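Note that this complex is displayed minus one protein chain, with the remaining chains in position.
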Amino acid sequence: MKRIGMLTSGGDCQALNAAMRGVVKCLSCSGEAVEIYGFLEGYKGLIYGDFRMLTGADFSGILTKGGTILGSSRTPFKLMREPDENGLDKVEAMKQNYYKLKLDCLVILGGNGTHKTANMLREEGLNVVTLPKTIDNDLWGTDMTFGFQSAVDIATDCIDCIHTTAASHGRIFIVEVMGHKVGWLTLNAGMAGGADIILIPEIPYDIDKIVEAIEGRAKRGSKFTIMAVAEGAISKADAKLSKKEYKEKMKNYQYPSVSYEIADEIQKKTGLDVRVTVPGHTQRGGSPCPYDRVFATRLGAEAGKMILNGEYGFMVGYKNREIVKVPLEEVAGKLKMVSPDATIVQEAKLTGISFGD
Amino acid sequence: MKRIGMLTSGGDCQALNAAMRGVVKCLSCSGEAVEIYGFLEGYKGLIYGDFRMLTGADFSGILTKGGTILGSSRTPFKLMREPDENGLDKVEAMKQNYYKLKLDCLVILGGNGTHKTANMLREEGLNVVTLPKTIDNDLWGTDMTFGFQSAVDIATDCIDCIHTTAASHGRIFIVEVMGHKVGWLTLNAGMAGGADIILIPEIPYDIDKIVEAIEGRAKRGSKFTIMAVAEGAISKADAKLSKKEYKEKMKNYQYPSVSYEIADEIQKKTGLDVRVTVPGHTQRGGSPCPYDRVFATRLGAEAGKMILNGEYGFMVGYKNREIVKVPLEEVAGKLKMVSPDATIVQEAKLTGISFGD
Amino acid sequence: MKRIGMLTSGGDCQALNAAMRGVVKCLSCSGEAVEIYGFLEGYKGLIYGDFRMLTGADFSGILTKGGTILGSSRTPFKLMREPDENGLDKVEAMKQNYYKLKLDCLVILGGNGTHKTANMLREEGLNVVTLPKTIDNDLWGTDMTFGFQSAVDIATDCIDCIHTTAASHGRIFIVEVMGHKVGWLTLNAGMAGGADIILIPEIPYDIDKIVEAIEGRAKRGSKFTIMAVAEGAISKADAKLSKKEYKEKMKNYQYPSVSYEIADEIQKKTGLDVRVTVPGHTQRGGSPCPYDRVFATRLGAEAGKMILNGEYGFMVGYKNREIVKVPLEEVAGKLKMVSPDATIVQEAKLTGISFGD
Partner (left out) sequence: MKRIGMLTSGGDCQALNAAMRGVVKCLSCSGEAVEIYGFLEGYKGLIYGDFRMLTGADFSGILTKGGTILGSSRTPFKLMREPDENGLDKVEAMKQNYYKLKLDCLVILGGNGTHKTANMLREEGLNVVTLPKTIDNDLWGTDMTFGFQSAVDIATDCIDCIHTTAASHGRIFIVEVMGHKVGWLTLNAGMAGGADIILIPEIPYDIDKIVEAIEGRAKRGSKFTIMAVAEGAISKADAKLSKKEYKEKMKNYQYPSVSYEIADEIQKKTGLDVRVTVPGHTQRGGSPCPYDRVFATRLGAEAGKMILNGEYGFMVGYKNREIVKVPLEEVAGKLKMVSPDATIVQEAKLTGISFGD
């Protein structure tokens, strides 16, 4: 008999349900008796003992369903170590609930912040298996995270729609793509959508190079320009600031996001009409794409197998097209960024895409 | 032999190409010799004599293509009557180009502003046939405009995506839907997306009623609320202001659109986390939906038939599921709004949707 | 207090769940106490007393879900009057269950066959309200049925996919579209997909006219031809046969459907490579399109209102863009077909589409 706790933490994304279904299908098919405790709204459920007993039926038909049937919430890692407003020691509370329910292990689905906490729980002696969830694809130790390809699809759809309107009106259009502090999502959606300029955090931009690219296009007869701009895009000048200085600068910022500032600068320098579209949270919603469904199912199945084998302390990752076990201490606190020298970046440049550098 | 000028004016939308293809296919199949002059970038092309001769091949394969192969531009009706920066009389210039090219008629595709100018050209003695293009569906004299259903589809997709993330996080989400000063697009996308609250310009809202609806949902166990808010949504208080007063108020407005203001007010009154998503121009882009392709093709075919019959001065409209000829003077300058008493509004209310009134 | 029985009968389609949700939302919001008895698998559930009590929660989140949460089955009308294999009188059994459960009315969702039985139950004295469900759009008394537009979307997607491959290989492609004995679905999907030839049951075809159309295209430089063929398409010769003779002929038929026979004939007469694609049941599956969701919700709301008002014996239909009540006796047993003279057919022909007539 295995008693498994399960939770989804951080921003939701596509294929969370598919991954949990994979775990539970694997456990159910193993012949071993299993009890699933689903903690609600991420770590909150584990802290306050808020859970539902789940059966196979709860996981039936959710392969294609976006979001998470367990709900999710964000709690910054720093705050995890601090007592709550009633003085409750959160880490201690999680441990107590774990032991009280006599759990064999926790299955935790989440991104970077979630993995820091998961690793802490491992250090505290709990059995933990994690699954790499994030549309940002910025988790260390895995080539791919689920949610990413689905988000690429949505962001690309958005660029496709903008393409026809940009072409019809001869305008410059910025599509602001999610991705937190990394450029994977913008790079892929930008290339898939045929963007002419792609700005990502890892390659700080020079506004004059952007203007040059736009004017170069105009000279070659292209009346419009599509820009895919990461929400974390940063100028060369700003990239030189300290974290604190940059934060200070941001405070005095008059626009809701960097894309508007870039649009403003281009408009001033070129006199051209620049529009901004921000698909925002739509990028993390909706039904997972087939790629993510297969991928999340595979990861879930392997997590189930690890649990049956009693292998704990790992994130189930993906390396060179094979599923791998990655020690949690190697994952926690690290960021997988786009290297400015990555072949995909070079290939994008070979096809004439400007990164504004 | 017929010599036809054609232009697309105003914001682009889906199925412009499909409609033009319908006109040209009809003319080409009629056996009569035809010359098509495609004026570029809307009325601009007609004013400055900027056109391309088009053949059947130009219209092949464009049924599914978004945007407009002729390009478009917006010129407010007021400015039409004013000379350009070089002193050129625009109306006179359009007439001269029309006569110089010995055109039999102009086929003009556009929305409200476009129809005012088209009617003026008719009054000036030109032969004009128009087609009702707008995602706003606000053109007088026709039950439906092409672009509308495609935009409903995109806005609904957006709400669908937001639904999974709102449900997972227990948040309030506002999706701001286009539609200019009318609520058709928001009403339909809101109902299709399962929005709990729908705000449209025709039914001014009371923020306290909105808060009531949200809190009512919470009491009945719903942790999240989806709001579809028209870009033209207006509060009861603001609706009482004169146009001038409202414009003045808008100037001092700190947010890029009304949705952010509404979000802010809800957050203050409820303490809940409210997020805003603005799909923006994506709503007018991309491939037309099958409904719009059929509809635009039908309108185009009937326009072609009218041209062959020498029937000018009409918009080709749609009434009670039949194609009809609507005199341009009846269309120009009028707005088709959602009646607050419309059955569709009543039906929405019957299913528990709040309009904040 | 209202006690409502509900069932879905016949082939499933999109927006059945949306329609039921509309009914139940309307009843729940009315303030009146309501009990919903969901009979499983169509009339079968009513005959054998197989039902589930449903609450508002059962209808939450199903707006976008394809299929029917109640299950469905087909029972030909003729068999309804015959006793089952255990000698049970089915009609009597349905009446007994209705009275035993003290139902105020039955809400029945279905197509043509379903409406015959619904009308019979009305004649037997039961209170019945029906909703027009079918991808075929062949129900008398309503301009539109839900499921239809969703099916058009899927069939059109299919033609779009075939278009690129047909163009690349210079082939003739037949896409066989559903629609039972009427051509609405094929006509609309064919026009939306840019089909060159459309064959529908209401306009029997002449194979030589089809060959003529294909060869005409080749002469004008088009290397490929797309045909949208209704599953009920029929040749002029076969259309002259009696029903019995036609059935007899079909028995000796070597192909699974008429499209293959047509393909074979074209191949023999032209020597060209002809391929057939049959999307089949995919056309009735998947998430309903936004149009159908709004439409089904509206119909459901009006059905709810009628129940609250005690108005029974009607199908909730749609005429000239308004929801109407249509007496069941007017609906049952009639078929709404495409008139060969309908304006939409004329418009299709104006744009050069051949109907093989």
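Residue numbering begins at 1 within each chain, and the chains themselves are lettered A, B and C in the order written.
One rule holds in what follows: contacts are C-beta pairs under 8 Å (C-beta built on N, C-alpha and C of every residue); 3 or more make two chains touch, one makes a residue touch a chain.
Nothing here was measured: the structure is a model prediction, and the numbers come from that model.
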- Item | Partner chains on view for the chain not depicted | A, C
- Message: Can you say which of A:Tyr48, A:Phe77, A:Tyr246 or A:Tyr291 touches the chain missing from this structure?
- Response: A:Tyr291
- The listed residue (C:Ile108, C:Cys158, C:Val326 or C:Ile353) that touches the chain absent from the view is C:Cys158
- Out of C:Gly125, C:Gly170, C:Gly310 or C:Pro327, only one touches the absent chain, namely C:Gly170
- Note on the structure: Missing-chain contacts on subunit A, rising order, are 21-22, 25-26, 28-29, 63-64, 143, 149, 152-153, 156, 160, 188-189, 191-194, 289-291, 293-294, 297-298, 300-302, 304-305, 320-323, 343-344, 347-348, 350-352
- What subunit C residues would touch the chain not displayed? 8, 11-12, 14, 16, 41, 65-68, 71-73, 154, 157-158, 160-165, 167-170, 173, 223, 256, 275-286
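Please note the rule applied: only the chains that are shown with their structure count from here on.
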- So what shape is it, when you link every pair of chains that touch: line, ring, star, complete or other? line
- For subunit C, which other chain has the most distant CA centre? A
- Query: When the C-alpha atoms of subunit A and subunit B are each averaged to a single point, how far apart are the two points in Å?
  - Reply: 35
- Query: If you average the CA atoms of subunit B and of subunit C, how far apart do the two points sit, in angstrom?
  - Reply: 31
- Task: Take the average of all CA coordinates in subunit A, do the same for subunit C, and state the distance between these two points in whole angstrom.
- Result: 42
- Message: Quick check: what residues of subunit C touch more than one other chain, meaning two or more?
- Response: none
